[in-house]
Structure formats: C-alpha cells, structure tokens
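Taking it in order: structure first as structure tokens, then the write-up.
With one protein chain withheld, the remaining protein chains of the complex are depicted in position.
Chain nomenclature is as follows: A, B, C and D, assigned in order of appearance, with residue numbering initiated at 1 for each chain independently.
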Amino acid sequence: MAILELSGITKRFGGLTAVNDVTFNVEEGEIFGLIGPNGAGKTTLLSCLAGDLRPNAGTVRFDGRDTTGLAADRMCRLGLGRTFQIPRPFPHLSVLENVLVAATFGDPDLHGEAIARRATEMLEYVTFPRSPATLASHLNAAQLKRLDLARALASHPKLLLLDELAAGLTPGELADMAALLRRIRDNGVTILMVEHVMRLILELCDRLSVLQYGELIAHGDAATVAADERVREAYLGQNYIL
Amino acid sequence: MLVRHRRRIALLGVLVVALVLPYIPPFTGEDYRRWLVGAAFMAAQAVAFDFTAGYINIVNFGFAAFVGLGAYTSGILAVDFGISPWIGMVAGGTVSGFVGLLTGALTLRLRGIYAAVMAWFVGLALMGLIRNVPDITRGSLGLAVPSLLESSENLPYYYVIMAMLIVTFAVLAWVIRSRYGLAFRAIGQNLAAARASGINPTRYLVINFVLSCAFAGWIGGFYAHYYGILTPDVMLTSHTVEVLAIAYIGGRGSLWGAAVIAFPLSIGVEFLKVQFSTLPGVHLVLYGLLLIVVMIYKPGGFAAVVRGLESWLIRSRPGDTATEAPPAS
Amino acid sequence: MTRTSIGAKLGAFGVVVLLAAACTDTGTPTATPAGTPTGSESPSSAPPATETINIGIGGPFTGTSALTGTEMKNAAQMAFDAINWQVGMYTINPVYVDDQSDPAKGTAALEQAIVGQNLVAGLLNWNSSVSVAEMELTAKYKIPWFFGMGAAGTVNQKFTGDMEKYGYWTSKGWPDPVKLTTAYVGAINDAIAAGTYTPASKVVAIYGEDTDWGRSFGAGLRHDFEASGWTIKSEDYFPLTQTDFSALMAKYASDNVPIIAGTSTAAASITAFIKAYGESGLKSLVVADGLGWFGDWFDMTGTSSDYVLDSVPGFATDKAKQFAADYKAKYGSDPSAAAAGLTYDWTNFFIKLMQQTLADQGAITSETLYKEAQDKLWTGELTYTDGIIMSVYDFSPESIPDPVVGKGHYIFPVTQYKGGERTVIWPADQASGTLEPKP
Amino acid sequence: MTNGRVLDVAHVEAGYDLLQVLWDVSLHVDEGEFVALLGPNGAGKTTTLRTIAGFLQPLDGDISFRGTPIGGRPAHTVSRMGLGYVSESLNLFPAMTVRENLQVGANSVRNKAQVASTMELVFQLFPRLLERRDQLAGTLSGGERKMLAIGRGLMASPSLLLVDEPSLGLAPMATVATFDALKALRERGVTILLVEQNVNTTLHLVDRAYVLEQGRIVLEGTGEDLLSNPHVQAAYLGI
Partner (left out) sequence: MTSAATNLRSVPLARRFLNFTWLTLGLAAAILVFEAFAQPSIVVTTLVTGGMWALMAAGLAMVFGVMNIPNFAHGELFLLGSFTAFTVYSPIREALLNDPSLTWLKILGPFPGMVVALVVGAIAGVLLEAVLFRPLRRRSREQWVMNTFLLTAGVSVVVINSYRLTIGNDFHGVPAYWDVPPISLFGVPISVDRAMVLVIALVTITLFALFLQRTGLGRAIRAVSQDETGAQMAGIDLNRIFILTMGISCALAALAGASLLFLFPAYPDVGLQPLYTAWFVVILAGLGNIPGAVIGAFIVALLQNLTIFYIQVGWVDVLPTVFIILILLFKPSGLFGSAVKGVWEQ
C-alpha cells in the first residue's frame, strides 16, 4: 500500500519551474531515495509535500487522504516527520526540551508522563552523545543533525522525510547512520530521503527516483537507476571518482 | 526539585515584603504609597509585556495603546452607560484582547523588527483614532472618569493593583509553565522547526497576543479609574518605552524579573526626580543612561544577574548539586 | 523555567536598600528647592522671618510642554523675587510640582509635594487633564490651589459638580475657551452689517492645536458661527508641534473659504501657520488667536500677518514691556504673554491674596487661604488690577472657577494686524479702526 | 625563516566560548604547494581555517604568514596581507553583480590596471562568470557561486588561498568542475590550503595533506602516502 502518492506535482517560482509534473508513490515500509544534481528541485519537492509550500498543480495524498496544501504543523500531526538540510534547533532550549516540543505537539495521542518518556526514549534511540540538559546552541553540526532526527521521531511519524541527513558525516559515522535508519525502518517507519552521498543511497534504498531540472528522469530500484545511462551521464559525470 | 521549591519560597517572600511595604516607613506616607501604586502598575504592565517580548520574541511596540484602549473602554462604559468600573475593567480587557487578536493576526507573517514596528503602527493608529473621535472619547479635551473606590486613600488602590499584578503574574506564569509556554518559546526561537514539530504558530501567536493585550487592557482600566482622567496621551510611544525598559532591565523571558525590578526602578526614578527638582529632566537622563548601560553590559538584565549569582552560589557549595531539572513536564 | 531563589532574595535586598535610602531622605530636611531667593537681595534687608511656608508651583517643567512650563516657573520666580519671598512673617519656600503634562506623573509629584513637603497651598498648572487629576488630591488633603491654567470645560464641570469637595481647586487662571470666541464672531458679523466687509459666502474653516485648549476654542467658534448663520466647511486639529501647513493651505485655497479661524498656543506652530498663509497667497480673513502672545511674532511672520485678526495684547503697556525686558535680561529668551505674562499677574494676585489673608485672619494656613478664597475671591471682593496683561482680574459667584470674562474684566478687544502694528477694531467703543479685508 | 614558507601554524589552540576545538595544531604550507586538511566532521577543520583567516582568536600558539605573526589579527588585516579565504558558505554579496563582487574582492588593491588584469584572469579561469558578469550573484547556481567565491578570493592576488569544502552541497558534476579549477590555479602557481571531506578525490589532487581528528593533527604526508596509509584507508576510504 502506498503511504504517499504524488501525482503531477508542479511548483513554479515566478517564471522558474522548480518542480514539473512529478508523479511517484512511496510504499509503506520502504526506504525511498530521491537524488539529483544541485538545484534539481529536491528540496522544493520535499517542501511541497511537507506543507511548507503549496504546489501550483498536482495532488499529494498521504496515508490515504488528500493533504495537498495542508500546513506543515498539520502534516506533522498527521504523522509526517522531517529533518532539515540545515538543522533547525531551538537554540535556547535544552536538548531534551527540543525533543519535548515535538513529543508534546507532534503526537496528538500522547499525554501526561508519556510525553517526557517519549522524549527521553528518542534521545536514547538515536544514541545522542551529550547530556540532555545541554543547550542546543552548544551542539556541533553532527550533533544537531542527530537532534533533528530525534525531534522528527518524537512526533511518532509514519513517514520520515530526511533532507541530506548524511551530508558532512565521515564514513564511520555514515555506517552508524545507515544502521540507525535501517532500525527505524524496521520499526515500521517509512523513509523518504534526499541524499547526495551515493554510498548511503545505494546501500539503503529499496527504490530511487532521480530528479533533474525539476523533472523525474529515472525511477526504479537502486541498481537499475545507477546503471541508467541518462543518469550516469547527466548526474554523475565522467571522471568523477566515486 | 529542592531548587525550585526554594525559588517559590523566595518569590513568596518578595510578595510578602511588597504586601507589607505600605506599613514600613517611609512607605506609610501617602506620597510613597502613591509611588508604590505607580510601581505596581508598571510591574503589572511589564509582566504582560514580557509575556510577548520574552517568549515569542515579538516586541509589541504599541503596548501603551492597548493599555489605553482598555482604559478608554472602561472609562466610556462608566461615563456614558454608568457601568461599574469593576465590570468596565474586564470589558476593557476584553476589547483590548480582541484588538490584540487582530494585531496578532496582522503580525503573524512578520518577524522581529517588522512585527515590532507593525504593532507600533497599530498603536499609533489606535491613538489617532481615539484622538479624532472627540464625540465619543472627548479626544484631547480629556475624559473624566469616575473613581474605582469611594476612598481617595492610596492604600486600597495599592492592594487592588497588587491583586491585579498577582493575578496577571500567576495566570501568565501558569500559561508559561504549561505546554503553551513550550510552544511560545519554540515559535520564538525557530518558526519553521516549531511548525515541523506540529505546532500551529497562528494559534499560539494569537493566543499569546490576546492574553498579553487583554491583561494590558485590564490594567489600563485600573489607570482610568485611579487617575480619573484620560487623554489620548496615555497611548504615547514613550509609555511603551517605559514599560519596555522595565521589562528589559528586569530580564527578558523571566516575568518575575520585570515584576521585581519595577519597584526599585520606578520608585528610584521618582526619588531622583525629587532629589533633582532643580534640574528637571535629570532623572530622565539618568534613566536613559541606565538603560544604555544595561543594554551594553548586561543585555540579560536583572534576571541574568540573579541567575549568574545563583549558579555561582551553587558552584561554590559542592554539597548542593542542584542539577538543572527539565522544566515544563 | 527560571531560577528564582536568589533572585528573589536579591530583589528583597534591593527593596531594603531603597527603603534605607528613602529613610535617610525623609530624615534630613529637604534640599532647598530651585530658585529659592535666586535673585534675592541680601537677607539682612528683609525683616527676620519667623516661619517658612511651602507653596506649590505647578506646571509641565519637562515633557512636551516644557517650554511653557519653564516660562511659568521663571515668571512666578520673578513675582516672588519682587517681594523677596516674604509675606509678613512668612518666608515662602517654593516647591515645584512637575507634572510633565501627564496626569499620572502630575499626581505622583503633587502627592509627594503635599505629603513630603507639607504644602500649605499651591498655584498654577497648564494642562486640563492634569487639573482634573490633581483636583482629587487637593480635595483629599484640603489644600487650596489657585489659578490653574487648565482651561477646558471638564475642569468647570468637575468643580461645579461637587463644590464642597473640588472647591479646593479654587480658581482657574484661564476661562473656558468657549467664552473667548464670541468676540471674533461679533467683530466679523458687525463688520458685515456695517458693510466694511463683504465675504463671498458665509463659510468658515476652523483650525486649532489638538489640545484641550484648541479643541474647546474650536468648539466655541463653531457654536458662535453656526448660531449666526455661518456654515463650517472644515475643522482641522493638528499636533502642538505642527509647523508644516502647506497642504492645509492648499485645501483652503481649493475650498475657497472666506474665513479661517482658530488658535494655537505654540509659537512655532502659529507663526508657521501664518507664514504658510502668507506664502499661499490666500485672500481669506484669518483669525489667529494667540499669535500676539509671543514677543517676536512679527519677526517670525513678517508681512504674512497683515490683516490677521487676534485679540491678545501681548506686552502692550510700559509695565508689561519692562517685564518682558527684565525677563529677557534674566533668562535670555523672549517671554510669551500667555505663559510668562499671565503667570506673572496671577502670581502677584496670589501674593496679594496671601497678604490679604494675613491681614484678615492673622495667619497663612491652608484653612485661612481657603476661607479667604471663599469669602473674598469668589465674591469678587478681592480683585487684582495692577496686572501687565489684563486690566482687571476678578471672580464672581456666577463665574467661578473661571475669572469673570467680559468688558472690563478678563477680555481683550479684537485687533487687526498690519505691518506689525495692531489696530483695535472691536468692540466699537474701543475701536480705533474698522475691519479691513485683505486686498 | 624557512625559504618559501608561506604559512606556519605552530601549536595553536582555539575554540568558541567555553568549548575548545583545537589542541596543539601545527602545520605549514610552502610556496607553490597544494596542501589539504582532511578529517571527519566536527574535527575542527573549519575552525582551523577561521583561526588562520583571523575570524577567531587563537587561545594559544603562533600563526605566521610569510614570517609575520598574524595570530589574533582581525580578518580584514590578514586578508590585506595577501591571505585569501574562501569559506564554506561562500559569503557572496547576493544583491551585487558578479563584476561588483569581484571588484569588492579587489577592495584593498589600489592599482586599477592590476584589478583589471586579475579580473581578466578570473574570467579566463571561469568563463561562466564572464557570461554572467552583469547578473546578480544571488541568482547564480550553486556551482557558479563557488566559482565566484574563488574568483573573488583571487582578486586581491593572494599569495595563499584557503579554500573550505568546495564540494559541499554540490552535485558531483559541479564538484569536479570546482576541483578542476583548483588544479588549474595550482598550475598557475597559487599556493592553496584546502579543507575537504572528499578524502579520496582530494588525496589524488594534492601535494601534501594533514589529517585532523578531534582537534588534533594525527597524520601528515604526501597524497600518495596517505592513500596507502592503513588508518586513512580504514577510516576514510572505506577499504
């Protein structure tokens, strides 16, 4: 069953068409990859389906209902968790409070003691390396990414949108992250990830879509897409050392 | 846990001091008691102001206009309809809250300085409106308003305004400790992340504005029936600056900082004014300088100084390892 | 949330420190206030004083009307200087009550003065809103206050509404402006009747500063003009500080109004208004009540003020000119007749009242002063005729709290300007010329 | 005074507020060299560059540029001495045209002819910028912005260019183009200190490299040496 169905999504900014007639489904329980060169419209597409932007045309169906144009907070409460390309913490709240915000407002089913419990659990779940009392403004980039992830999970999402979560991680950290994402998926959360790091994509994703100049140019399982001549040509380039 | 318990006791202590203050010389004098009324009036306003400025990070630069709107509502109800000031004050709060709702909705899409200036313009427009409908408000002719109490003593008024300060503080502090407070702070610090965490910013922003403005209007009603005369000048920007100065010197985002510092500050200003009566305006110069020095050297205000002292005391007493307990749970 | 415990203690500490400071203040005698015998001669020349009484002098010494307040303070000092701050065996100690044009600040200052410095009585103030708020305090402490300049009808209503209580605001230094507008309308209507002035239409544009004074004056004009068959085309009230009137003049030109009438008490504002009128080339007849209050009005307006109507004498008599010169010598600026001149007269009236009280009742206290006000002032028995602005200052049971307005009392003939000179044009028995329309 | 030593960083410690990031970092760059600073995220690479460029005060240690100590000097002075810095976030002037951005880059150069010829050089290096010279920087694509940032860094004719993560956020194609440009620069004799995530590509490109881990230099060597270093292979190359 598809948890997310995009059909004919188009988003224009003035004269520029950032996303043009994009259609694909994300199946429940899979890890779905969205790749493409810079400026291809990946983040815009993500914003359209997370409720930050309203598409000019097309519909978004999430979890069986039409959610086109619903605001981001509504989407979150419906079960859509997300992380940002550049992490966005609440700088003057502690790490725990950061996660508490999402547990309190992101999951309508959670009440009372359970909220604090959820927040603590999520920090443990992502193996957050520092004290929960640390102020978010004192964290480094990698820790902020992890905090973003914990916060996204605290709203008990059915679908997780990850925007370049792996950017800037070392190979060692990358392996940890891959394991963590797999564990999240195994716990029943569907993942849609936008990523540049091909190794992670190829390793994790069941299926891939490739976006270029706002249009889908390839679609399918990782091996097929990686082998697609158009993709290699347009996206990977010739002399790139993988 | 111990820390928070002690904190409550300390605040209660301050409250008790404030309540018995009119019986301690020289505050037994009517003139000092009037200063106390003025101080408590400023404190209540500053608390309501900080509720917006310190949490959702929007400075309501038209604050005085909301105070004035409440005052005028209550005053007009009393003068033209003979409605009891007690009810009028609540009505004033309601009207200010309603206009706060509209202003909150207006400023929704704006951040930082734009929202502050937008609120300022709303305030200026309100003042202009009051000024230009003299048939209703008497404009600059001044609206004479009946008193709240029979007595012309300051003491009962002091306890009325103290009660209003306590209610304002208690209600707003309670809201801050609830999930609403968490939402306010989240919105104030990162709007996009707050949305992505399931917070509907419209809702909380408007709730915050409505509450703050409603209390401002209610407190404004007290102004009307204490001084007995209203002119559009109550809505002047300079009055907002006075409240803002107290809130900031008290420390943004603490509520209690503003409430506590209002007393020494506004009484101190009156005191200076008497001391320097030969040089009218010196007290304002000193006040301005204090504001400048605080902004440059202690932007966290009084609350930050206290927190610094506190953590210094805690550190210097190793036995008392009070870990920072997570709030709002 | 926030950490409070030590914060709270510190707060308490702050209060205690403040308390201590305040205590030391009340423990020591109050610092001698400003201007106490500033210009006094050597103390030995005065008879030895046996008692000091504190007299409040109100006014907006800071804030937006500080210019007026400062002039009032200076003029009052000059009046008291002249008697070396002595009335009989009493030495007068002035307590300056700075209301900042704000009822809240004003009442705080006044209550501090009354309680902290034991005022016996007080005089003067400027804004009506402050008057209304301060009336509560004079009633509460039974301190008689004299000649408050807050003019608006609000003060009268409050006074007459409960004279028992608010009678302590014994008298106003300025009548309800409504009473002052009749003269202009009379002058204009009489000129039309006499055929010396033939306006194209009976239409008026009213303007004024947006204060209690300006609005009351405008209301008076509206009432009087409408009563004699005129139509009001527009009414504009501007801030006290407004100096740019070009758009307003464009409007008058477009409306083609034959008469523009109004007032402002701010020198900068009214002179700018007249200047803009001159530049605009309008032919309308202008009533600019208050233009002549300012010593150097003609320097500021030049020939723009030609054919403008006004009804204030400014410093007309030799005595008044002497005062203006003395004032300028002492304080370095030109006084206005409205603030400094009237204050000087009212202060002298107050001194006379104190002297009379001492003579009649043998002591100067709040009670005797109030009784004197009731017995002699309100009845019109006690008047002041040595003024530099008005010939007679007096009250009557019908007029109080206002002074008696009218011929031989608090009123001025309507004058018309030309080349900086004024010609009295109304009432007829005092007139030395007739109303001339602008050619 | 070693001849040809452009940059000498000796025992530098640095950090933010209460958080120390660098411990005893020593490195040097010689005339004409292409040196890389590698390491995992959060190791302190950017902090090192920021400290050298004068945006951070070192807590301890010495930094000298062509023999002159520059530790703790404000950024603009360091820049004027001939040390160019291309930051991770580029810091372009979005509402100025490409040409104006370059002109500002030559802010400290008084000689107009020299500015013109350097701009010529930048346009040769990045023909794309020439095409877009009158376009606002804010409207450029990611790769073009990178080029502009490097171009701006070259405008003052620096004798050393610090480049922070030129591949960050770029699609592989654009990354390749950027590396090509760096290679070309190097061939023109510009001394470069490069910070990179992309260990494999970088090591193929540079003369020497340092590996920074948790605020300390742990390895140093030529590109080839490090490529064959077991630690590097295990931690960064995934072999």
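Some observations on this one:
Assume contacts are C-beta pairs under 8 Å (C-beta built on N, C-alpha and C of every residue); 3 or more make two chains touch, one makes a residue touch a chain.
None of the values given here were measured: they were computed from a predicted structure.
Within the full complex, the residue among D:S64, D:Q103 or D:S141 touching the omitted chain is D:Q103. The chain not shown here is touched by just one of B:V37, B:V99, B:A116 or B:V274, and that residue is B:A116.
Across the entire complex, the residue among C:G281, C:G362, C:P397 or C:P439 in touch with the chain not shown is C:G281. Although one chain is not shown, part of chain C still touches it, namely residues 62, 64, 66-67, 69-70, 207, 210, 234-239, 241-244, 246-248, 250-251, 253-254, 267-268, 271-272, 275, 279-281, 299-302, 333. Residue-level contact of chain D with the missing chain is found at 53-55, 74-77, 79-80, 84-87, 89-96, 100, 103-108, 138, 152-153, 155-156. Although one chain is hidden here, its contacts on chain B can still be listed: residues 59, 106, 108-118, 120-122, 124-125, 127-129, 131-132, 191-192, 195, 201, 241, 244-245, 248, 252, 279-282, 284-285, 287-289, 291-292, 295-297, 299.
The working rule: only the chains that are shown with their structure count from here on.
Two chain pairs, A-B and B-C, are compared here, and B-C has more C-beta pairs in contact (counted per touch definition above). When every chain is reduced to the mean of its C-alpha atoms, the one closest to the centre of the whole protein set is B.
Most remote chain with respect to chain D, judged by CA-atom centres, is C. Each chain gets one centre point, the mean of its Cα atoms, and the points for chain A and chain B are 43 Å apart. The distance from the centre of chain B to the centre of chain D, with each centre set as the mean of the Cα atoms, comes to 51 Å.
Spacing of chain B relative to chain C, judged by their CA centroids, is 35 angstrom.
Shared interface positions of chain B, defined as residues touching 2 or more other chains, are 327-328. Counting partner chains per residue, chain C has no residue touching two or more of them. Taken pairwise by the contact criterion, the protein chains link up end to end in a single open path, with no chain closing the loop. Listed by chain label, the pairs that touch are A-B, A-D, B-C.
By the touch rule above, chain C contacts chain B in their complex via residues 1-12, 14-15, 17-19, 21-23, 25-26, 31, 33-35, 61-62, 66, 95-96, 98, 101-104, 107-109, 111-116, 128-129, 132-133, 136-137, 139-140, 152-154, 157-158, 210-212, 214-216, 237.
The residues of chain D lying in touch with chain A in their complex are 19, 40-42, 141-143, 168-176, 197, 200-201, 204, 235-238. Within the complex formed with chain C, the residues of chain B that make contact are 3-4, 6-11, 13-14, 17-18, 21, 24-27, 29-32, 34-35, 38, 131, 134, 138-142, 144, 147, 152, 154, 176-177, 223, 227-231, 233, 253-257, 260-261, 263-264, 267-268, 270-271, 273-275, 277-278, 280-281, 284, 302-303, 305-307, 309-311, 313, 327-328.
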